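With one protein chain removed, the remaining protein chains of the complex are shown where they sit.
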């Protein structure tokens, strides 16, 4: 079944395999009149580009985006925006080995079970390169959000067991721009330089041991007005959960207090309503993570995603080949010892797409605003 | 926007408010020829019925389901199945107090922000009674799964900080029927009676302190063949994440090793492929939780949901009223000190619906099976 | 597959069989704050009620609608509106004869081919009673349109070969209210009383000959501003075509000049743009029927639907029974000699639902209106 589209009103459809001709996305439902250039999108793509530090694969991928449609004289026209990154190095190396067995932690086996065969070159459709389409589309969504005063800041909360000292609440004391700048200061996209240093040491050890690491990504969204999202199946947190879980390697998602809420009590976990200095309604705490009953509550939205360690490791592993024989393998090639830093922008992109779709869906929620919209 | 439907090919649409005339669901896309009676559905609804122990609200709700359409001579006809539970006690008590302020941890405030006003009687559409439609539909989905040899077992993994000793892997050593029977032996739906006793003691303390508790629900799915689910946005785990997160009070979702995978290494987290005693491909471990690259891998699917403590507590809380004044409140009435046990069947229902939809979507995945289907 | 929902943002889901417990619809995505009573819906349902003249079945069906959810204190709440009409006379007569063979022109045979069996009582899901849900939902859609200044007038253009003298353009010279009143003056819903008399004479002849008649329904929509609808697959006319063709017995749909455009030339068929007396852009003619490139152009939308003659006739017909034997049958019972008049309000309802969905979808078409909406 068709499974490469996401969103209802702001909808993206991605395509492409790791070693095919290219990777792309069609963004449908983008409003007309948004200024948009390839550079707007490229800055996002550059955040997921490999080879920027010793902690990502040394493969060279330029990943230059082209806008093929939907933009005229520098502005979106309201018609579908087709974006493509052509793969530069399609000349496939010898994949006969990888084609012959099932790599642990990868989709090789499930692909064969579902479809009978697979494009085994570099992971095919299940490659991390699939996220290029998401990030390109997310850049557009983020630009729409920005024009509405909504900011998203995303970073690595932990690498292995090395975790930030500051809580999300503490990090939120800085404005989005300052925090974003701080995150870009180290290759692990952590907003604390000393924690990043410890994490780097941990990763170097992983590399030395031909092993890999995982981590947790945290996302902070500010500027969302209250009441966005639906109350039943299209809850804003439910759609964020799906959006983030649709990223390969994500194994957990939580919002606000998340799993720790399970051990809390109502008295400690409830966020009491209060009035802020301007007299506006606010919450004394934000265990809810900015969403109540599926709708944004005006507080910052705070969520986390758990990312598993890169499954491609150089250490010897046991597996089974297509002939049904148990074998030992060593996966060669240039692999990321950790994908968390590169996944940061993917999480941000999927969050942005989800928020834009929810904002659009909300426009017909009330008769009074509908009448105002159509009766000027 | 329309937000009360879930699923694409097997689609449910729920309706109803806590104190309206009734709660219902339309199940569209159910195959023709499934034996179905009201009793099949009632046994599921009875698992979420309140008043069955001191740990759920003493409100009496019979919640008797009626099938209004889609079943003829004891079998589903392929047309929409309309199910309804009429509310028996609509005679509203005085809700003027609750209508006047925003309860912490509830959707009162966000409802008002989105729609301008709300049906404040008993939580309206955001009431736990909304899940009646999900459970009724889930009973049908579970019956379809059962006919395909797929079982779902769901239980409380933890209540507050009282957690089961046995891991999911250990529990999976028992067959689904035995495990299910064990779970029904205590009102907390825990498969370990001694742990349940500790949890009961903890809950009694909560009740005494006018407080409430949360917990973690775990779900085990066995019998799924490999290759179900899609590789990009419609990943089986992504859809499970949305399904479960669309249940009110869920704050976290994880699959397999979940959040603990973030601190693991590739070597420890990868599940090596092996051959079982029959020579079939198997995995030596199941950190993946039964899904690889968005598709089922043939191992049991294992996921967990974190449930927050019931927000309605008798203790004094601070909040704001509709006039914008800070006030102290005490929420009266009969509330569940914990919703985890009653939510167990809701989680199971949403999982069943998600799996059926994925199984249906998978039928057109391959030309060879398509040709076999249409060319007999 | 789920096939009982229509619309994306304003979505309806219908359920129910002719002789089941009831017929209903869930309307999801209706904005909050619309005044809505059962009486608002009943006046629409009464227009399709049988037994109001000798030209419709003398069956007595009261078809009293109940609102089960989504309305609080007289206003829609933004949550799903569940509407039901309980069937009053479920006591089935003996259907063994009708169950045994395939009625010509009915869905008996195709139902059996698709599902293996069918609810044969009164046509089951394929009965005209299925349209009750559409009309009830359409009443809500029409109320939304009315609040935006949009009117729909629908009537019988022809009964058999008896056709109105006045063209749509001529009828549009009268205001919507006057025209609507005129239509209600005869049981055939024709805006010309003399033509209606001729049509009645024709129908009486049909009845005498144990035969039935078809006709053409025309629909006029005024007050739509320009630019509603999409340019590719979600063209406003494409969605109207689907909406109308989803009504049983519809065999043709055309907009503006319709089929006669096929024999016209560009010079005669093009609508030249001009300025009206206020200096606003207008068209000198309306061969386009109010839609250009899939989007409303500000002129009245004019479309027609061809309705086949009622397939249930008393005359002897040849058919095949379930044993695969050729037999002669006489269909007994009280059948409409024509369904065109009763289908008028069904066409209007489906048009209203389509327009509301298009209006909602259009709200996020432009960045400037988006910013105005969210940045006050």
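A, B and C label the chains in the order they appear, each numbered from 1.
The working rule: a residue touches a chain if its C-beta (ideal position, glycine included) is under 8 Å from a C-beta of that chain, and two chains touch if they have at least 3 such contacts.
Just so it is clear, the structure is predicted and the values come from calculations on it, not from any experiment.
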item: Residue in contact with the excluded chain [from A:37, A:53 or A:69]; value: A:69
item: Given C:107, C:132 or C:220, the one touching the chain that is not displayed; value: C:107
item: Where the unshown chain meets chain C, residue by residue; value: 1, 3-6, 8-9, 14, 102, 104-107, 109-111, 113-116, 125-126, 130, 158, 160-161, 206, 209, 211-216, 225-228, 230-235, 237-246, 248, 251-259, 261-275, 279, 281, 284, 287-289, 291-298, 306-313, 315, 317-320, 324, 326, 361-362, 364-366, 368
item: Chain A residues touching the omitted chain (full complex); value: 1-5, 7-11, 13-17, 20-24, 26, 28-29, 32-33, 66-70, 72, 75, 77-82, 84, 114-119, 124-125, 360
item: Where the unshown chain meets chain B, residue by residue; value: 8-10, 29, 31-34, 76, 78-79, 144, 147-149, 225, 231, 359-361, 363-371, 373-375
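The working rule: only the chains that are shown with their structure count from here on.
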item: Copy pair chain B, chain C: interface residue numbering same or different (half cut); value: same
item: Nearest-to-centre chain - CA centroid comparison; value: B
item: Chain A onto chain C, rotation angle from CA fit, given as a multiple of 5 degrees; value: 180
item: Maximum centroid distance from chain C, chain identifier (CA atoms); value: A
item: Chain A and chain B, separation of their C-alpha mean positions in angstrom; value: 26
item: Whole-Å gap between the CA centroids of chain A and chain C; value: 45
item: Whole-Å separation of chain centres (CA-atom averages), chain B against chain C; value: 39
item: Contacts with two or more other chains, residues of chain C listed in rising order; value: 8-10, 29, 32-33, 78-79, 360
